[in-house]
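Only a single protein chain was left out; the remaining protein chains are all shown in position.
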Amino acid sequence: MAEHPVTAGRLERIVTEIAEEMAAQTNRGKVADYIPPLARVDPAHFALAVVLPDGTTISAGDCTMRFSIQSVSKVFTLALALGKMGEQMWSRVGREPSGDPFNSIVQLEYERGLPRNPFINAGAIAVTDSILSSYMPKEALGEILQFVRFVAGDEDIAIDPAVARSEQETGFRNIALANFMREFGTIDGPVEQTLGVYFHHCAIAMTARQLAMAGRFLAYDGCLYPGGPRVIAARMARQINTLMLTCGHYDRSGEFAFSVGLPGKSGVGGGILAVAPGQAAIGCWSPGLNRSGNSELGSRALERLAERTGWSVFAPR
Amino acid sequence: MAEHPVTAGRLERIVTEIAEEMAAQTNRGKVADYIPPLARVDPAHFALAVVLPDGTTISAGDCTMRFSIQSVSKVFTLALALGKMGEQMWSRVGREPSGDPFNSIVQLEYERGLPRNPFINAGAIAVTDSILSSYMPKEALGEILQFVRFVAGDEDIAIDPAVARSEQETGFRNIALANFMREFGTIDGPVEQTLGVYFHHCAIAMTARQLAMAGRFLAYDGCLYPGGPRVIAARMARQINTLMLTCGHYDRSGEFAFSVGLPGKSGVGGGILAVAPGQAAIGCWSPGLNRSGNSELGSRALERLAERTGWSVFAPR
Amino acid sequence: MAEHPVTAGRLERIVTEIAEEMAAQTNRGKVADYIPPLARVDPAHFALAVVLPDGTTISAGDCTMRFSIQSVSKVFTLALALGKMGEQMWSRVGREPSGDPFNSIVQLEYERGLPRNPFINAGAIAVTDSILSSYMPKEALGEILQFVRFVAGDEDIAIDPAVARSEQETGFRNIALANFMREFGTIDGPVEQTLGVYFHHCAIAMTARQLAMAGRFLAYDGCLYPGGPRVIAARMARQINTLMLTCGHYDRSGEFAFSVGLPGKSGVGGGILAVAPGQAAIGCWSPGLNRSGNSELGSRALERLAERTGWSVFAPR
Partner (left out) sequence: MAEHPVTAGRLERIVTEIAEEMAAQTNRGKVADYIPPLARVDPAHFALAVVLPDGTTISAGDCTMRFSIQSVSKVFTLALALGKMGEQMWSRVGREPSGDPFNSIVQLEYERGLPRNPFINAGAIAVTDSILSSYMPKEALGEILQFVRFVAGDEDIAIDPAVARSEQETGFRNIALANFMREFGTIDGPVEQTLGVYFHHCAIAMTARQLAMAGRFLAYDGCLYPGGPRVIAARMARQINTLMLTCGHYDRSGEFAFSVGLPGKSGVGGGILAVAPGQAAIGCWSPGLNRSGNSELGSRALERLAERTGWSVFAPR
């Protein structure tokens, strides 16, 4: 009883129309202003890129502009760490939604230093620390960057050093979270090294198209494309998708699942990576944020896209 | 790139094998003992029933025994209330996962009386109260029961009065939650009436097969079967599925989504309703519970079923 | 090195001057408006009464007007319960300051139903319940009233039934607290009876002078006056004074101890009972409240009184 699959032609029209609709929006949210390099970004930008199973990319808007992927990087470090450590990863970080803002420390105290999932800041710091148990700090960062380039099939992806520096200078809350976890042994390495790597991988800059490309392995059960090279086990790809659906948008994760119905992960740079399993990987960017720190237009654009394509994971197939 | 659809014949083998596996399990969890009628249930029971789009039912185990559906009833009252009130329902109850146990009052205090979602007790009480704004208490209960019979296509479903009475006598925490919300105006009717209806709909008794039948409308975008009579709007059916996936298993909702990958709702009677959109509605029952109050064997059986059928909503389609 | 004791004559001047100062204040706080009988009280009232060891009363303002003592009654029920049950009282209620508003339920959940002290609402309800283990509800209330009349040496003290009724109709938060404690076994009797007695003793009406008289036993180590009849053991009187100092003014208890330096207990009716051990018992009333629910002028009047008399318990003696 599945709906008719969306043809590339129809998808092209849909994507173009969505970009036009978004261009007409007046409520574009508020650009993140806690560090200067993010505060300077023009809120007028919008980009949407959809990569299909055969590699076709359908896009509209500012798809060649780079933005800071911020928390979207948590998806890639989780994939890398899961690949290295396997299921034992879950002894350091939970997999339940938190329902709290991204940087709350309350949950950490009540649950004795164990972050509730890998997508709240504390959890992502714990995941980063676990990568550091296999690599020296510089190597770890190289490994992460190389992983992102590999899954995106694009060597032209880099870290923005100005963003990393700004984060490091003002990231007091993250330093607090990391030290708190160090107290409980969730983190075992030197806190500064873990945070150094964390702040840097959050500062990876990509275009919406690169982001969509980098998300393909989640759409195809761990392979770069249907039948293509395997990145991680199918089971792990589905686990990551699950976490994106239940915890990918801070304290609006439920809302995103509700209105979009796709696994997605947002970052305060205004990027969102979304995945329609078996159908497409999607990169979206618009720097204005809603109150929970998710891209205002990005969320709406993805809602429209899911609506018109019928890609919701909750639709009958 | 979707996996081959599961034939009825293969599904029959899978269901039978799962029932056998479960019969061999020694860790069956612990039967709920907070009220005598539940405490008396034999932990040896297990039932699994799968209803396919064409109405075929494949089942194994104690599928003709009735059990108390408890919190699974929250799905039906939510569907009924959404049908009556539409989107304005969401001004009384949130849709974010809570990450907390089912009966926590802490979240309610911090969020000024607004329950985080309709599947924690506070939220379900608020939903019940909203039904009472259209009906008198007795009528409301009749309406709920009639709704469940209608979606199950089975008049032989009733409320167990002994369970309802026991709940009412010992439900101090729920009385506390309801009065707390009354203080904030989330509930506007007389608290006793709302709780009376709530305790009674939690005491609905059904078989695993009846439960599966009653869940079909969630599998087919709001219709009783593909192309069949519409119960609620497609959009609402997907919303309920989303909530089941993100919040259906108390503080193990993430875990269930992780290991099963299907929308599901559990109750302390040991029942679980699960939905594979477009594929099947599933009723499962085994009274022994894990630490979070979800059926121990039920959770495992559904994990095996999803694994073998490839029905996870996170699998490529 | 103690300061010179304050003579009755000088005290008379001090009390008169304070009343004049208070009459000139323009910021008088906000009268409690959650029930009509309190909301109707004229914010212009002010009364201050000081009873010396020899029974001399020095007063100014509206000292013959009755007001609803509300939470000040918690002092008398605690004294009565301690007298009956002795130290085993402390297995039902803690003695640590809470730092939270008077009606928070969060602490109760984290400490598994044990209220942190007898002066937050939950604690006072638990104390009331413990009185009900010795008496039938009606008797209990009679016993409490008789105790207050006895310590005040005044039969002309009664409960205001309109206030009690209003409390009962709107006291959803207290009903929530009581049921929450019933769930944990902190309260063992029928919740309605306990709350009935609680709402009624909070509705006791007294004048500032009667309140000061009723507090004498706390100023003289448990005796009605120096060398007079003993009401409770000296140890218990000091315990109650300690609790009044550390927890007597909700989330401003520290502030009151800081600025006044005397054990005191406030109520939302605008009354405050304060005690200068060995020197005086003080009743004060002004219905306008500050943001924490304590009498705005009452707090300031007592600060001035302590300043001019040198009665602070933290002053050298």
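The first chain written gets the first letter, and so on, giving A, B and C; residue counts start at 1 in each chain.
FYI, a residue touches a chain if its C-beta (ideal position, glycine included) is under 8 Å from a C-beta of that chain, and two chains touch if they have at least 3 such contacts.
On a predicted model such as this, the values are computed, not experimentally measured, just so you know.
K.L.:
Have a look at A:182, A:200 or A:252 and name the one touching the chain we're not showing.
P.N.:
Of these options, the touching residue for the absent chain is A:182.
K.L.:
Which one touches the absent chain: A:58, A:89 or A:191?
P.N.:
A:191
K.L.:
Pick from C:186, C:266 or C:279: which residue touches the chain that isn't shown?
P.N.:
Candidates C:186, C:266 or C:279; residue touching the omitted chain: C:279.
K.L.:
Could you tell me which of C:241, C:266, C:290 or C:309 touches the chain that is not displayed?
P.N.:
The one listed residue touching the chain not shown is C:241.
K.L.:
For subunit A, enumerate the residues touching the unshown chain of the complex.
P.N.:
104-106, 108-110, 172-173, 175-180, 182-183, 191
K.L.:
In the complete complex, the non-displayed chain touches which residues of subunit C?
P.N.:
Considering the whole complex, subunit C reaches the absent chain at 1-2, 53, 94-100, 107, 116-117, 219-221, 226-227, 238-239, 241-243, 245-247, 251-255, 257-258, 261, 263, 277-279, 312-317.
Throughout what follows, only the chains that are shown with their structure count from here on.
K.L.:
Between subunit A and subunit C, tell me the centre distance in angstrom, where each centre is the average of that chain's C-alpha atoms.
P.N.:
Centres of subunit A and subunit C (C-alpha means) sit 56 Å apart.
K.L.:
In angstrom, rounded to a whole number, how far apart do the mean CA points of subunit B and subunit C lie?
P.N.:
Taking the mean C-alpha position of each chain, the two centres sit 48 Å apart.
K.L.:
Multi-chain contacts only, two chains or more: what residues does subunit A have there?
P.N.:
Residues of subunit A never touch two or more of the other chains.
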